[in-house]
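Below is the structure I would like to discuss, written out as structure tokens.
Removed from the display is one protein chain of the complex; every other protein chain stays in position.
Let's turn to subunit A:
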Amino acid sequence: MSFYAFLGAIEQGLVYGIMALGVYITFRILDFPDLSVDGTFPLGASVAAVLIVHDINPYLSTIIAFFAGVVAGVITGILNTKLKILNLLSGILVMIALYSVNIRIMGQPNTSLLGYDTIFTPIEAFFGAERYMISPVVFLVVVIFLVIAMTWFFHTDIGLGMRGTGDNPKMVRAQGINHNFMVLLGLAFSNGLVALSGALVAQSQGSADVNMGIGTIVAGLASVILGEAFLDARTVFRGVLAVVLGSVVYRFAIAVALSFRVGSFQLNPSDLNLITAIIVTSALVSPGIKKVFKSRL
């Protein structure tokens, strides 16, 4: 693997790690399998891209993209908690709807950011460094901030309520917590993070595309599961850290798989979903991975 590929895997692991943290909140903390992220990820990308090409400050655009995700999450939550639609289906409905919404937002299936200032532009100018060096550092800073913020949040009264909600809704209600509100709040945070991740990916790759969200949920789950295979998630902090670690490992696994060549046979990017499915399956069925790495970590 070349140095560029190495740095690329780190960069991708970190930026998609933000999305995986969102997936962790729904799947692990809330026990709510939210599939809408396949729509919220490109939503964040679309919103940020459209605002940027309309000369809105890229930082502001990114923040607005985060809140677009929050709104999408709240809608999924309302479908489930107020309209009593099954959680899986609520997510799927929002995901499908967002496909149309994202095209509406952009007015076309994709938006190029070539030639526009992104959140990286001022940082590149300030440090006088190249993009391939800057973006991993920026993503690392964001991820570190999120790991700290989430660890703190999940130890506050509301955070405990949210963890309790995913674990035992009956108990949480009996202790005076409105568990529907906790589900709504968790979905809002989760989808906000996923949209933020989409906004950052769009800016780092220079475009937003309505199809960039396909497989987001599987990649997010792969990261969560791989992380848990490597790092026993006994505490919230370890759990959150494991997700980021899992995301980086996942991107490395993909980079390695794509560079794999036997004779004239080579895997190409369209094989990615198959590879992901295999990675997730092997992480799920083999306690071996855990054992092998446990002694080292």
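Simple rule for what comes next: a residue touches a chain if its C-beta (ideal position, glycine included) is under 8 Å from a C-beta of that chain, and two chains touch if they have at least 3 such contacts; residues count from 1.
Methods note: contacts and distances are computed from a predicted model.
Per UniProt, the protein behind the absent chain is "ABC transporter ATP-binding protein"; the candidates were "ABC transporter ATP-binding protein", "Carbon-monoxide dehydrogenase small subunit", "Methyltransferase family protein" or "Formate C-acetyltransferase". Residue A:D167 is the one among A:D55, A:D167 or A:D232 that touches the chain not shown. From the options A:M1, A:L60 or A:I158, the residue with contact to the unseen chain in the full assembly is A:I158. Although one chain is not displayed, its contacts with subunit A can still be listed: residues 153, 155-161, 163-164, 167-168, 170-179, 234.
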